[in-house]
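Just below is one structure, and these are the notes that go with it.
A protein chain is absent from this complex, but the other protein chains hold their places.
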Amino acid sequence: MFNVLIGGAAGDGIETMAGILEKILLRSGFYLFSMRDFMSRVRGGHNFALIRFGNQPVSAHRDTLDGLVVFNKESYFLHKDCLSKNAFVLCDKSLDIAGRNFIKIDGKKLAKEAGNPKSISTVYIGALLKLFGISDKAAASVLQEKLPPKILDANIAAAKKGYAAADRRFSAKAGTTKNTMLLTGSDAMAMGALAGNIRFYSAYPMSPSTTLLEFFSARSGAFRIGVEQAEDEIAAVNMALGASYTGARSMVGTSGGGFALMVEALGFAGIAEIPIVIADIQRPGPSTGLPTRTEQSDLSFVISASQGEFPRIVIAVKDHADAFYQTARAFYLAEKYQVPVILLSDQYLADSAVTIPLLDTKKASRYGAPAARKPTATAMQDYLRYKLTKNGISPLAAPGKSVSAVRADSDEHDERGVITESAEVRIAMTDKRNRKTAGIRTELQEPDFFGDQDAEVLLVGFGSTAGAIKEAVEIRNKQGKKKIGALCFSDVYPLPAEKLLEHSSKVRQMVNVEQNSTGQLAKLIRQETLLPCTGSILKYDGRQISPDEILDGLKQLKI
Amino acid sequence: MFNVLIGGAAGDGIETMAGILEKILLRSGFYLFSMRDFMSRVRGGHNFALIRFGNQPVSAHRDTLDGLVVFNKESYFLHKDCLSKNAFVLCDKSLDIAGRNFIKIDGKKLAKEAGNPKSISTVYIGALLKLFGISDKAAASVLQEKLPPKILDANIAAAKKGYAAADRRFSAKAGTTKNTMLLTGSDAMAMGALAGNIRFYSAYPMSPSTTLLEFFSARSGAFRIGVEQAEDEIAAVNMALGASYTGARSMVGTSGGGFALMVEALGFAGIAEIPIVIADIQRPGPSTGLPTRTEQSDLSFVISASQGEFPRIVIAVKDHADAFYQTARAFYLAEKYQVPVILLSDQYLADSAVTIPLLDTKKASRYGAPAARKPTATAMQDYLRYKLTKNGISPLAAPGKSVSAVRADSDEHDERGVITESAEVRIAMTDKRNRKTAGIRTELQEPDFFGDQDAEVLLVGFGSTAGAIKEAVEIRNKQGKKKIGALCFSDVYPLPAEKLLEHSSKVRQMVNVEQNSTGQLAKLIRQETLLPCTGSILKYDGRQISPDEILDGLKQLKI
Amino acid sequence: MKNNTFYSTETAWCPGCGNFAILETLVSVLNSLKKEPREILLVGGIGQAAKLNQYVNANGFSGLHGRALPAAVAAKIANESLTVIVNTGDGDSYGEGGNHFLHNIRRNADITHFVHNNQIYGLTKGQPSPTSAACSDLPSAACNINSPLNPLLLALAAGATFVARSFSGNEAHLARIMKAAVAHKGYALVDILQPCISFNKVNTFAYYNERVYELEKDYKPSNREKAMQRCTEWGKKIPIGIFYQAKAPTFHERRPEIFNGTPLVDQAAKAGELPKLLKTFL
Partner (left out) sequence: MKNNTFYSTETAWCPGCGNFAILETLVSVLNSLKKEPREILLVGGIGQAAKLNQYVNANGFSGLHGRALPAAVAAKIANESLTVIVNTGDGDSYGEGGNHFLHNIRRNADITHFVHNNQIYGLTKGQPSPTSAACSDLPSAACNINSPLNPLLLALAAGATFVARSFSGNEAHLARIMKAAVAHKGYALVDILQPCISFNKVNTFAYYNERVYELEKDYKPSNREKAMQRCTEWGKKIPIGIFYQAKAPTFHERRPEIFNGTPLVDQAAKAGELPKLLKTFL
């Protein structure tokens, strides 16, 4: 495995360069995981992409660098402490920094010679390939896919010039990737929605969720989706509820601050039993916080958001494949139980790219069956939209499709959907809605277990830290110390507790690993199971925890 | 103790009639507790007021009626099952209902004779006084206070005619009320805010919080309060934050749905450390729910509302006196810790009226000291608005008052309040903010304990159910069965756990009594203390639980 | 009870409220459309006006206070075969919902918006709404200390393609305007003067009756500037009628790549479209 970081200012084109390099690595047979660290500005500042690649599947970033490409001095000083002994630093001849492992290239000159002064980053791509001992034969076709024809030839030449200008340092061995996709968490979630048969998406731009809006906008025609940029998040969610009411599978995407504005409507979905999928792509709060960074601090918030009580489902997607399948499943669950389903992701997962096996549309397709909203009665007097049923699920008809009129109401209502103030009906309706939770529990997916079955210590985590936790567990269990295991939750509310009860009873200690400062998963576990975590590994600086940091955390806990 | 219910349609003037009757009872030396049950409409439907009075202080309603006044047949049929053996039913001659204990009066005729056909309800007041054996000498002065001069004489005559038209049934003994106030929970809260030195109030109308807006509007000149009806709840809370930033003690009031719209700003208050008091007068959700009724189902919501993490205080006011002192204290705590303080009340408490000893403005005045926002530095470069301190509290200066410029920022910021993306500063600021919780914990008020110190069963509750729980405990402990005790929380988040740990360790079972369907206090207790409630008495039909129903609940739990 | 008539049921309004005439007129207009109840969707927010859809036999969506428009527009987007009509209050439409009012005008979806403008918050018992008379003009318990909004002028400024005013006390006029609004292709606003007998003691039936008059027979609603002038007349005389109407592409017409006549809700992505997309990530 190799780890290379490309750092520079916003506007240096790091995103484009990383995107091209990643695709070349994919086409050359490598597995890779690539993350983004961007500041909240359009030009200047300091951004980087961190690409880890090799001949094994990989699902987290690591801290130690084998190579560092820097567009300015600041980037070098910010990252030099992460350089491994044999690491190289690649930069332009003009930068007045120097050291043992510096490889300096006259990028400007080479780019100019290649025919386009703006192709400097392509020169570096060529150089990087050479440095890692990777053939540049995939470069041309990738450049062709990614760049406009006008500048293609110059960039192909630039890559070649870069390749020629550097010497081999490492001999990266490619893997056996076949039918392997390279995609971001955001792409995966959006395509999961497509698999879930999404018909309507509305949103207000907000990092890091805006990529979803852009994805659906670009494909609304091909996939038959009504997509609208709303005037605010309140409009976005109320639009989605209006569309869903007519039978269109509907979704909104946002981040915590936008979710906050959707809270009132969440309760409306709850009482009116209108299916909806809400994606909260988390970033560090409170409030505007660190808008382009990552955190998992909306869990407590989303499981109890909105006044009053109603069943809901919260799924914290774990990785890119999970984002795909769970998003499709979210539509299925929302429709089946007529509840809001909240998908928690975060900036790390949404913006990071990974190589995974081709996603299985067949597997996902069972979630995508079109809404089965049939006329259930031929005359209005017989149709009970909110029929009191054993499992709490009432017949859901679509207006216009049903011979009967269909009502939706934010007030408490009777079986027909007519407003009521009756105490008896109120109790019956609350109980009916609450009964849905029992059915939801039968559908819950238990967390993944990683590690040693005889572990003494059990780590618990949720969502995007799964990859790092898994890798940390693997590394630790090879070290011959106390064995550890880990449960990584994706379905998180209602909390599936079977494996938790099973494993916790066998270990001496439970430790929560979370990307927040108060241990929100541990709180939820206490509330639902009375099981305490007696140690915590918490990170809340807006940067994602790595396997290395988890191992450090264990050391600090004397585990 | 006597219990009388006055029922009729919206528009029948029940509110006015009950208000006059209550004040006469007060002036006659009685203690009383009076609640309201109103539908969400302006005319028609069924409303009632339930007045309990006697010679002992009283703090909850009871179910069994000694008297029933009805303006229509429906009201009779709705309440007749609550009539005690000796109870009377008072109604107009024209109503075609009858029975053993019916007392029929020709209200229309008597009112007309008195000089105002609209004074029917005053005729009933006179009759009621007579029926309970209460002198009508306080009537004239109360009518004078409550009615416009134009109709005063006719109403005094009407009361007299009613008095003459009925016969004594009971002999109510007055108490020894002196310096006793009669006020609603909403009045108490508003006056607590005055004691807390409120300078700014903004709100958007929403039942049952609108009475607060009306209270402050009417007194903005006398008490120097900027009061503004905002265009929506988002504006209301952001206005309050703008005003508070300048040093004005600020408050907003709303109900669950409006609180939902304030959630984003709650987090802004959290990160910018702007003091604010937010009153959530609860009503049954989810969503519009039962808009004029009562519930305690916003607890889980408000303790974790908003993305990200920041300290906050949640106080669930227990009764009218508590509403006064706690509201004043809320301003003090908000200012001292620079955190949002959320006051939870509910429709039952807000709209019910009770007799209590004159509120002590001296006692409350220690919460009302004007904001101590001093210029802490003479030049900008020395002033650190978000100084990293041991207790997490940083110097709070007001713009314009300080020589230095003062910043407030919803983004993460450094000590000066300048936006930062630094991981170190982020961690330091999060820790600083979180550290305030330790100080807050030292200020927490432990719950009240009622009942037997050797109780086998411990009831736990929060907020407005305190009165009913207390009375249920008293009744039970006289019955010679298993002894019970109760803890009633007012400070609820952070949760004061001392007494809970102490008492729970001595009892065999803990039972939560809550006005919601999922046991939100029990959840919070599990999360914070790992102590489970093994029985629950939950009510969620929009009507407040009575001591009788708690006793029933205990029976059903075989306690 | 036939299911193809829009009968109305018992209401919770105050006897004498201006809402009754709006309800009756709407029911008659619906009956005249020759559609079945299931083809009509009535949407409301929260308030006295918003309760209307509960009293009519048709699809009914009673959403959140201030949020009727986004839900209504999206329902139309998802199923264009529905005739979508919003009935809601002045507080709901211009207060809490003000931002949606502005931006849904810009969308020009083919829906109708009837605002029951009683110049007060009725359901919450009498606070001033954005259209309540200014205290400086007509001091009263619930007057507007801030300057009131003129919703018609605002709609025109935001680019609305159908802007009208009517009065619940003139049912014939109201029926005519309602029909024209429903027939209009695009977003149609009708601000309906509606006395609230319980809380608005200023803008009563008598107040409106005295002042309201119909726009001249030869008034041409095609001139926006003229419309802006006329809709600001408010004092001794209050004109009612269609102030402005214009043709402009609707929400659906602006997006021909998605809307092809078949409601979205009845469509699905072409089989094989997703696998094809996935392959682009290889």
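We just call them A, B and C in the order they show up, numbering each chain from 1.
Convention: a contact is a pair of C-beta atoms (placed from the backbone, for glycine too) under 8 Å apart; a residue touches a chain by one contact, two chains touch by 3 or more.
Note that the structure is predicted; figures quoted are calculated from it, not measured.
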Contact list for the unshown chain, restricted to visible chains: A, B, C
Touch with the omitted chain, as defined above, among C:L64, C:I120, C:A142 or C:L156: C:L156
Among B:R224, B:K481 or B:K506, the residue in touch with the chain that has been omitted: B:R224
Candidates B:L152, B:L384 or B:I419 - the one touching the absent chain: B:I419
Which of B:G99, B:G400 or B:P532 contacts the chain that the document leaves out: B:G400
From A:S40, A:S365 or A:T437, residue that would touch the chain that is not displayed: A:S40
Chain B, residues in touch with the chain not shown (by the definition above): 26, 179-183, 187, 191, 194-195, 197, 199-200, 202, 219-226, 228, 230-232, 234-236, 238-248, 250, 264-265, 268, 272, 358-359, 361, 370, 379-381, 398-411, 417-419
Absent chain, residues of chain A that touch it: 11, 39-45, 204-207, 210, 213, 229, 231-232, 257, 287-288
Chain C residues that touch the omitted chain in the full complex: 95-99, 102-103, 106-108, 130, 135-136, 144-150, 153-154, 156-159, 225, 228-229, 248-249, 251, 254-255
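Operating definition for what follows: only the chains that are shown with their structure count from here on.
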Distance from chain C to chain B - Cα centre to Cα centre, in angstrom: 37
Geometric centre distance via CA averages, chain B-chain A, whole Å: 43
Mean-CA-position distance for chain C and chain A (Å): 41
Residues of chain B engaged with two or more neighbouring chains: 39-40, 45, 257, 287-288
Per-residue overlap in chain C, given as positions that touch at least 2 other chains: 46, 62, 64
